[in-house]
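On to subunit A.
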Amino acid sequence: MILFYMMIFAFVGAFLIYFAGKSFPRIKEILAVVISFLLFLFVALLYGKDFQINYHNFLGFHLFLRINMFSWLFALTITFLGFLSIIFSLSYMKDKKNNAFYYMNMLFVNIAMLGIVLAGDLISFFIFWEIMSWSTFLLISYKKGSALPASMKYIIMSIIGSLSMLIGILYLYDLTDTTIISQLSHIIRFINKGDVIFVVILFSIAFGIKNAVIPFHNWLPPAHSEAPSPFSAILSGILIKMGVYGFLLLFYVIIGLDIIFHLTGLTIVLNVLAAITIIFPTFLAILQNDAKRLLAWSTVAQAGYIFMGITYGTELSVAGGIFHFLNHAIFKALMFLAVGAIEYRTKGIRDLNSLGGFIKKMPFTFAAMLIGAMGLIGLPLTNGFVSKWLIYKTLILNGSPFLAFAALIGTWGTILYSYKLIHNIFLGQLPAKFENIQKAPFSMKMPMMILSTIIIFFGILPGIPLQFINKIIVSFGYHPLNVSLFGIVSDSGNLNIINILAATFVIGVLIVLFFRSGRKSVRVDQYDNYAAGSFIPKEKYSYTNSFYAPLDRFLNSFLKDYIDIFYCKSAALIRHFCNGIRKIYTGYVGSYVMYILLFLAVLIFVQLNWSVF
Partner candidate 1 sequence: MKKLKDKIEDLFDNVIINDFYQNRIFVKTNKESVVSLLNYLKELGYDHLALVSCVDHVEENEFELVYILSAYIHNEHENQEKTNIIIKTRISREKAKFTSIINLFENAEPYEREIFELFGVDFVGHPRLKPLFLEINYETPPFRKDFDTRKFVDDFFANIPIIEEIEDEK
Partner candidate 2 sequence: MKEITYINPVLLIAVPLALAFIIPILKFVWEKSIKWIPVAGFLFDLIVSITLIPIVLQKNIIVKIGGTTTPFSINLVVGPAGLLLSIMISLAGFLVAIYALKYIQEGDKTKYHILFMLLLTGAIGVVLTGDIFNLFVFFEVLCISSYALVGYLGNRAGIESSIKYLIQGSIGSSLLLVGIGLIYGQYGTLNMADLAAQIKTADSISLFVPMFFMITGLGIEAAIFPLNSWLPDAHSSAPSSISAVLSGIAIEVGLYAMMRILFTIFAAESFMGFLLFLGVITLLIGEMSAFSQNNIKRMLAYSSIGQIGLIVFAFSIATASGLSGGFFQMISHTLNKALLFLATGFMIYRTGSMEISSFRGLGKKMPLTALFFTIGTFSIIGLPPFVGFASKFLIFKAALAKQELLFIILIAVIILTTVIEGAYFFRIIQTLYFKESDDKSSKQESAITALIPMFIFALLILILGIYPNWIMKFIHSAASELLNKMSYLRSVLG
C-alpha cells in the first residue's frame, strides 16, 4: 500500500501548495521542491521491486497499482525530470503573478504521469491519463494570449484520444471480462484477430495523439511554444513519452509478442507512419524562426524515431526505442531549459532572427545547449549515438533500407536545425540591445549541469542504462542483448565506445599540443572583423534571419502542413453545422406545437401501417 499512500501524499501536497501559496508565498517553492524530491527518492528506492496492490474498488472494478522494471524506468525519468524542471522554474517563475497555480498544476502533471506508469489495470490507467490531460490543458493556457487556441486544440484532441481509449478498454472488458493488465495477456490469446485489431486501432488513436505521430501531430508545435519553458521541458521530455509507454504496454505486455506481429499489415502501416513522422517534421523544423517551435517540431521528429524503434519488433529495435526515449527525455528537456534561460534573460524574446552572440554573455547556457544538440544529433560519445545506432542496425540488417534511409536523413536534418538554433542564438554578432545580459541564475544552471553530465555519462558508458533495458526486454519476451559496459557485442558488427573514446582522447591531446605549439593568438572582439576594408556597423551586421533561405525556397512548396489545414476546415464545418441545427428552435410557439402533433401523428401512423412497436 506504500504506492497508494505515496500518491495520496503527493496529491494532498499539491493542494497544500495552492492554498499555502495564498497565505504565505515563500512556502510554496520549498514545498514543491521537497515533494518532487521525495517522489524521486521514493521511486528510486523501489528499484527491483515487483508487486501489485489493489487500492480501490470503483463500480465493481478492482483498481491496482503495480511496479516492475518496465514501469520503474519510466517512473524514474518522470520524477527525475519533474524535480529538475521544478528547480528550474524557481527563478523562472519568481516574478510571475499566480505561480501557486503553476506549481500545483506542475505537480498534478507529474503525479498523473507517475500514476499512468504505475497503473496496474486499464481503468486506473485511464483515470490518471484524463487527470494528466486536463492539468496539462490548464498549464498550457497559463500564459494567456495566444496560448488559448493552442491549449484548446490540445484538449480537444486529447479528449478524442482518451474517449476512444475508454471504448477500447470497455470493449476489451466485454471480451475478456477483466481489466487487470497481468491477467489480460493470458486471455488475449483466445480472442479472434478482428477484435484484437479493433482494440489496437482504438488504443493507438489515443497513444498516437499523445505521441504526436503524423496524422495527429498538429497540436504539438503550438502547445509547446506557448507553454512556459520549464513545463514545455516536461511536456516534450516525458509527456510525449506517455504515448510511447502506452504503445509498449499495448504491444508487448497486453497483446504479447507473438500475436502483435502476425496481425496482417499492422507493423507495415506503423513503420511507414514512423518514417513520415521522422522526415516531414524535421524539414519543417529547419524552416522555423521561433526557438521553441523549432524544438517542438524536433520533438515530433524524435518521437518518430522512438515510434519506429518500438513498432519494428526486433529486440535491438525495441531496446533502441526505449533507450532513445530515455535519451530524448534528457537532451530535449536540457535544450528547452536552455531556451527558457535565454527567454528569462531577454524578457521573452526568442525569435531566432533577432538574437545572436549570446556566447559572450551566457557561456554556461551555451555549453548546455551544445551538449544537448550533440546528444540530439547523436554524435559519438553522447547517449543519442548509441540508441540511434541500435535502431539503424536493425533497420539495415533486417532488410528495410528505405526506413533506414528516412531515419538517416532525419539525422542530417537534425544537424541543420540544431546548428541553426545554436548559431542564431549564441554565435554571430551580439546586437547592441543585449549588451548588459547577465549569466543564467544558479537555480537554472544546476539542472542544466546535471542533465549535460548525464548525456555524456550515458554516452560513454551505455552499458549501465542498457542493463535496465535488457531486463525490460526480457519481461517482454525477447532474449537479452549481451551488453558490455562500453557497448554491445554481437556477431553482425559490434559497437564499443571504448576505442572511440580512447582514439578521440589520444588525437585530441595530440592536436591540442600541436595547436598550443603555434604562437599565442590575440583575443579580439566582434567589431575587429574583415569587412572588405570598411568598419563594422554597430546595429545589425549579422546574417541570421532566414538562415537557410535557399533550402526554404526549395522545400517550401512541399512542406505546407496539409493535415493541420484539414483539421481546421473540418472544425469550421462542424461549427457551421451546429449553427444550422440551432435553427430548429425557431422561436414561434406555432412551430413548437406543430412539432408535438407531428410527433404523435407519425407514431400512430407508423404503428397502424407496419405495427412496428
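What we mean here is this: contacts are C-beta pairs under 8 Å (C-beta built on N, C-alpha and C of every residue); 3 or more make two chains touch, one makes a residue touch a chain; residues count from 1.
Selection criteria: all candidates are chains of the complex that A comes from, given by their letters.
Every value quoted in this text rests on a predicted model; they were computed, and no experiment measured them.
Candidate 2 is the one that touches subunit A in this complex, out of the options 1 or 2.
Residue ranges on subunit A touching candidate 2, taken from their complex, read 57-60, 126-127, 130-131, 134, 137-138, 141-142, 144, 147-148, 151-152, 155-156, 159-160, 163-164, 166-167, 170-171, 173-174, 574-575, 577-579, 581-582, 584-585, 587, 589, 591-593, 595-596, 598-600, 603-604, 607-608, 611-613.
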